[in-house]
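I'd like to ask some things about the structure below.
Only a single protein chain was left out; the remaining protein chains are all shown in position.
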Amino acid sequence: MEPLWAGLVLLVILFILLCSGLWVAFSLLGVGVAGLALFTQAPVGQAMATTIWGSSNSWALAALPMFIWMGEILFRTRLSEDMFRGLSPWLTRLPGRLLHVNILGCAIFAAVSGSSAATAATIGRMTIPELHKRGYHPLMSIGTLAGSGTLGLLIPPSIILIVYGVATDQSIARLFIAGVFPGLMLVVLFMGYVILWSLLHPEGVPGEKEKPSWRERLVALKFLAPVTLLIMAIIGSIYAGLASPTEAAALGVVFSLILSWLSGSLNRESFLAALMGAVRTSAMIAFILAGAAFLTVAMGFTGIPRELAAWIGGMHLSPYALIAALTVFFIVMGMFLDGISVVVLTTSVIIPMVEQAGLDLIWFGIYIVLVVEMAQITPPVGFNLFVLQGLTGRDILTIARAALPFFLLLCIGVVLIVLFPEIATWLPSRMGAH
Amino acid sequence: AATWDMPTPYGDKTFHTVNIRQFAKDVEQATGGKLKINVHSAGSLIKHPEIKNAVRRGLVPIGEVLMSRLSNEDPVFAVDSIPFLATNYDEARKLWEASRPVIEKKLKQQGLMLLFAVPWPPQGIYAKKEIRSLDDMKGLKMRAYNAATETLAKLAGAVPTQVEVPDIPTAFSTGRVDAMITSPSTGANSKAWDFVKYFHHTQAWLPKNMVIVNAKAFAKLPADVQKAVKDAAKKAEVRGWEMSKKETADKIAILKKNGMVIVTPTPELMAGLKKIGEQMTADWAKKAGADGEAILKAYRGQ
Partner (left out) sequence: MLRKGLDWLYAASGAASAVFLILICGIVSIQIGLRALDNLIYLISGTRYGLMIPSAAEISGFFLAAASFLALAYTLRHGGHIRVNLIIRNLKGPARRMTEIFSLAVAFLLTAFFAWNVLWMVVDSWQFHEVSYGIVPVPLWIPQSSMLIGLVILAIALLDDLIVVMRGGDPSYRRHEEAEAAQASEEALAEEIEREV
């Protein structure tokens, strides 16, 4: 099989470049160049300029730096400290305590942000330092964040569901609705795991103040007011018809600045520090996205992903076997390409197989999101891992290790929606016609 | 044997894509595999805004693009998007015959060659409430995505509103937009009944997708292959127009089946809209200069 060999050659090149310490974005660009030059007749330089320009001037991506900036501003206020102070008396009985803030914070923020990188970056900027300070196990605080950041894709709005809906002519509204229950299912799975882990590793979760009284709990609530107001204002602006989800990100920055000003932490220095922090993080992610976009196009020209998918189609598998084979395929491809690219490159080949197997396309969209979420946290190319490396300075493999349990939980999520497809299809089926 | 990568903007279920895949198959068969065209649908290889330039610069030899996307470059490309100039398939065909030489000339200046063009079904107004006359459009927030749709909305007394395609369902359900103008195809494919109730079959215009090739890449093909491509293109154009006609009826039926109200526009509304159309035709002719005059003359002379 020729595409398989081509793929292996490119993998080896990718590994050499990454291991030599070449920056991730350059490694992706380098593999793209190699792929086009070795296996296609396409003009390499032109492909690079045209496709990277096309993917970099995107309105949909404009939300990303805004959310990152918002996280940087909030990080410099007392907001995250207050948030934890407000929540901790409520979570003393729950094993894992404040680790759940990562999961729930991401789940709530996912209702605003359509991308998992933005979700992980914004929430992580606030929670990671705070959890670290309080002595939570670093691997767990990183892992929960890497895992729950992926909720950004499943809980509507979602960039990947839009891409899938447009490519397959499915209703985006229905896909969004279909993501709600699976999103909650993941929240339950993640929280369940944190509870279990904490019972087994009590030393990983620092003790909070013993048994707070109801009075103390109620008093603590006032610390939650700012963050609640902030989230409600952003979500409210969308539902009031004032802002699109992408636009709401910019409102997030404005509200955060106001909050920071009200709390007295806004000054020239903190403003500039937040802004330049956002500049660096967004440039880092944007450059990797550019590299990934170029690699995607190179893969499109080589035809490797398409032919591998077609090879699966040629096996004429039963529905369950097909899903199993596709899951392995997506996990493997998702290690090296960004998940959305895999979907874009292979829908033309995969959707006919899926239809022939009699699978519902709305359901399949949710399945796709789950496997794309896995791709976000598998090394070497996983955007949540990059975001967390940027946030914590820890090595990507360490972070991937922290995220591994959540990768497995996503696998369980896939099994669950395969066994109980209604988790995804029940809500949209209730939508019906007007 | 040569292999051509062909980026197209729309999904596999869109009839344009189905037609193009058939075209690719025809070419491969007619040339005995000497030319194979790999269709990359839904912007999976090159995204819509970059397709024309990618073909012009030779990054890919062939591609599909919505003709009126180029209207900011040259008003001539907007000829099939002038409201109420050509409002059914026969008129659209006449207009296409009248404009084709000019379009081909303009593309040639960029080193591009036109293979074939296929119209979308006629554009209608999707709205949350029924529109019976221009008065009902007053203050309606109507989606505008380019200069022409902005002018149209303004002239109709509506408020032009910018909404990006993926954001349309959310924009309707949160009230940022009340109406949009597009084809029954796009409406049915995006399940418009999820967020809007009325479809007014105004048949405002029939915009076309065109398939273009890089002239240099085409010249490199052997003569028999060139002929096979041209023949297949001719067949694809005829087939595409038929598919489009059928699509109109089919997709309106789907809209209806899913509970949308299909409104035959009142004479009052049509009179108002046609008047706007006349003004926009005159404006366009002024902008498009001699080429525009020639097209209109040829169109009306037939």
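Note that the chains take the letters A and B in the order they are written out, and that residue 1 is the start of every chain.
Here is the rule we use: contacts are C-beta pairs under 8 Å (C-beta built on N, C-alpha and C of every residue); 3 or more make two chains touch, one makes a residue touch a chain.
Values in this document were obtained by computation on a predicted structure and should not be read as measured data.
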Please identify which residue in B:91, B:164, B:250 or B:283 touches the non-displayed chain.
B:164
Could you tell me which of A:42, A:146, A:191 or A:243 touches the chain that is not displayed?
A:243
Touching the absent chain when the full complex is considered, from A:92, A:398 or A:429
A:398
Please pick, from B:22, B:38, B:133 or B:146, the residue that touches the omitted chain in the full complex.
B:146
Where the unshown chain meets subunit B, residue by residue
49, 53, 56-57, 69, 72-73, 110, 139, 141, 144-147, 150, 154, 159-162, 164, 176
Hey, which subunit A residues sit against the chain that's not shown?
17-26, 29-30, 33, 45-46, 48-50, 52-53, 56-59, 61-62, 65-66, 69, 137-139, 201, 237, 241-243, 246-247, 249-251, 253-254, 275-276, 278-284, 286-288, 290, 380, 386, 389-390, 392-398, 401
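Going forward, only the chains that are shown with their structure count from here on.
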In the complex, go through subunit B and note every residue touching subunit A.
5, 11-14, 38-47, 49-50, 53-54, 57-60, 163-167, 169-171, 173-176, 189-191, 193-195, 197, 258-260
Per the touch rule, the subunit A residues reaching subunit B in their complex are 42-43, 46-47, 50-51, 53-55, 59-60, 157, 162, 165-174, 176, 238-242, 244-246, 297, 300-301, 303, 344-345, 347-348, 351-352, 431, 433-434
